[in-house]
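Attaching a single structure in structure tokens format; questions to follow.
The complex is shown incomplete by one protein chain, all other protein chains being positioned as in the whole.
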Amino acid sequence: MPTPTGGIVGQRRWYYPALAAPGILWLLLLFILPFYAIAAVAFGGRDPIFALPIPAWNPLEWQYETFSTTAGELFSSSGLQAQFLRTLAYVAVSVAICLVVGYPVAYYIARYGGRLKILLLTLMIAPFWMSYLMRMLAWVNLLAVKPEDPGLFNRLLLLTPFVNDPVNWSSGRVSHMTVILGLVYGYIPFFILPLYAALDRIDTSQLEASRDMGASPASTFWRVTLPLSKQGILAGAVIITLPMFGDYYTPNLMTASPENTMMGNAIDLALQGQGRQPQGAAITLLLSAFIGALMIYYLVSVSRAAKEAQR
Amino acid sequence: MTTAEATLPREAASPRVGRLRSFFSNPWGKPRLLSVWTWLYIIWTIAPVLIAVQFSFNDGRSRSTFQGFSLQWYESIWNEASLNFDDTLLPALTQSLKLALLTMPIATALGVGLAIGLARWRGRGSGAANFLMLFPLVTPEIVMGASMFLIFSNLYHVKLGTGAQLLGHVTFSLSYVVIVTRGRLFAIGRDYEEAAMDLGASPAGALKRILLPLLAPAVLSSFFIVFAISIDDFVISQFLCAQDCTTIPIKIYSAARNAGNPSLNALATIMMMLSLLSITVAVLILRWFNRRQGTGRSAVEDFARFEI
Partner (left out) sequence: MVFHPRDPAHRGVSRRDFLRRSLAAGVALPTSAAILAACGDDGGTTPPPEEDDNTVRFGTLENPVTLQTYDDNPPIDSNLEREAGPLVIYNWELYMWKRVLKDFAKKYGVEVKYETFYNMEQAIQKFQSGEVDVDVFFPTIDYVPKLAAGKLIQPLNHDYIPNIKNLWPAMQDPYYDQGSQYTVPYTIYHTGMAWRTDIVPMEVEDVAAMSNPYEIYWNADYAGKVGIYDAYREALSLGMYRDLADQTDLNTSDPAVIDTAKERLIELNDLVGVKTTIDGAYAGVPEGKFGLHQSWSGDIQAGPWYTSDPKKEAGLLRYYWPARDGFGGTIDNDTYAIPTNAKNPVLAHLFLDFMMDEFNAIKNWTWVGYQVPFNAVNPETIFEESYPGLEGWFVWDYEAPAGSHWDNLKSTIVTEEDFDIGKRAIGLDVNVDGLWQDAYAEFKAGA
């Protein structure tokens, strides 16, 4: 970030805050305040007929029973805990795969894209223009197994010597892989882009300097490129990890099995259920707290890195 | 791959003797392996999309067995005489486009203002605002959708429908605009503006005459991003919809769980084509613009550089 030059800012102190004000106001009213609505529902009551939530806007009237029961479930052996742990596992594996698959791609485009850079970037962005749900469904149809048709993907696999029977992708242990595939497929472009930006920013003279000092290309990569792209990796990871924690449609579409439900599914089910909105809101609060903690960790690490860079 | 040859390493401005050696000693230095990997990745991401497009032309009802070429599913969108005519498809398409087109200017205007304000305003509160701005980016949609639904129906009394969806979409896409614009601002630096102000321009004048023209590519890519986000959004649209507001993703999701047919593929294909067309036009305009202005980076690159 450029350093401020006091004079102009001082002269026109109101000007820039005024530019930012509508956006900030918008976010306060439509982003921050709605969180309060979640809390009001989680700590509120229900009406006696439809069991719909009655939000408690006044914190003095909050009832903590639903919330503490839900939080208790999360910390004891229960369905909710199982879903939380499964979500953690899915997200961790998906992010790891995104890193392994995506890093080389981002690296290649940033360093060796050359004249094809624009084309490659366009292709990279292309999936954004096809509906996410449609892309998931495309996979569902590729993986579908029917009595007379094992599905396109299975047909390809059956050509290889490793697979002899069509795999039922939506059940048993494989179903976890199927959901992870869906998550990786859906989110990986969001991982690659910030990473690409970070890699593209690396000054090639630093790499040349390293090489001139006799470092092998491998050690240049490990000692210079990778550390310099660490913030990009972190940014990419953050930008996909946190939304994944709230995903529910990917498991719903990919397998529709209770074996694969995530935290988002628990929220979705509770919010849809008659009289379970307070529970849904409580799970949402717990999840938001978790995500908020991850985000704060990220921001702290970013500012620490920025300080180190200044030194 | 033939393309590998075309993509000479950027740093190899002069031919390097060690290139062949580094080919074997450094796994990351092998552009050829990397290029194969990159192209495989691109095929992997795009092939399912192409297959979905293919099934929009299926002569049968199946979305997994291709039974011959036909345009019947396209007809089912607008031809009332068609056997599979579904009169909810066209309204869904219009609703999606309407929302996206309304979201674009609002989110972009708010976001660009916020980005400039945050980048130049160093006073108290800017840190908090910067911090606040990042959260919508990483908040799961279900959390945003549910929270807006709860506050709209319990406190604001916003009628669920197009208006509520518009508020939701702007909120959801605002931060993306800020990120993209901020990246561009960072690249431009403050020199031009300060020079203008040293010559006596007011901040507003400097903004209008210097900064905004320089920001044009970022504004344009913000438009793309907002459009893409809005048109693809399912969760928030669904939470904030009551009637007259079914969008294509809502349609796709409900059909996915209610046995859809290839008319959805046709719909998704049309949307993709519309998007691609508008982007192409935008990119061409931008290229012409860049040539005149001599600002190097393209809008695609602006889009791609989204750093948080």
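To keep things simple, chains are lettered A and B as they appear, and every chain counts its residues starting from 1.
The rule is short, and it goes like this: a contact is a pair of C-beta atoms (placed from the backbone, for glycine too) under 8 Å apart; a residue touches a chain by one contact, two chains touch by 3 or more.
Quick caveat: nothing in here was measured; it's all calculated off a predicted structure.
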Report task. List the shown chains that the missing chain touches in the full complex. Result -> A, B
Query raised in the report: Where the complex has a chain not shown, which of A:63, A:78 or A:303 is the residue touching it?
Result: A:78
Query raised in the report: Which one, A:17, A:34 or A:55, makes contact with the chain that was left out?
Result: A:55
Report task. Can you list, in ascending order, the chain A residues touching the missing chain? Result -> 46-52, 54-55, 57-58, 78-83, 86, 144-149, 168, 170-172, 175, 255-261, 265-266, 269-270, 272-276
Report summary line: chain B residues touching the chain left out here are 60-62, 65, 86-88, 152-155, 157, 159-161, 238, 242-244, 246, 254-255, 257-259
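Here is the rule we go by: only the chains that are shown with their structure count from here on.
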Query raised in the report: If you average the CA atoms of chain A and of chain B, how far apart do the two points sit, in angstrom?
Result: 16
Query raised in the report: Which of the residues in chain A end up touching chain B in this complex?
Result: 1-2, 4-5, 8-9, 12-13, 15-24, 26-28, 30-38, 40-41, 53, 55, 57, 101-102, 104-105, 107-109, 111-118, 120-135, 137-142, 144, 146, 149, 151-152, 185, 188-189, 193-194, 196-198, 200, 204, 207-208, 216-218, 221, 225, 232, 235, 238-239, 241-249, 252-253, 264, 267-268, 271, 277, 280-281, 284, 287-288, 291-292, 295, 299
Report summary line: Residue set of chain B touching chain A in the complex reads 3, 6-11, 22, 25-29, 31, 34-35, 37-38, 41-42, 44-46, 48-49, 51-52, 55, 63-65, 110-111, 113-114, 116-123, 125-126, 129, 131-144, 146-148, 150-151, 154-155, 167-168, 170-171, 174, 178, 183, 186, 189-190, 194, 197, 202-204, 207, 228, 231-232, 234-235, 248-249, 252-253, 256-257, 260, 264-265, 268, 271-272, 275-276, 279, 298, 300-301, 303-308
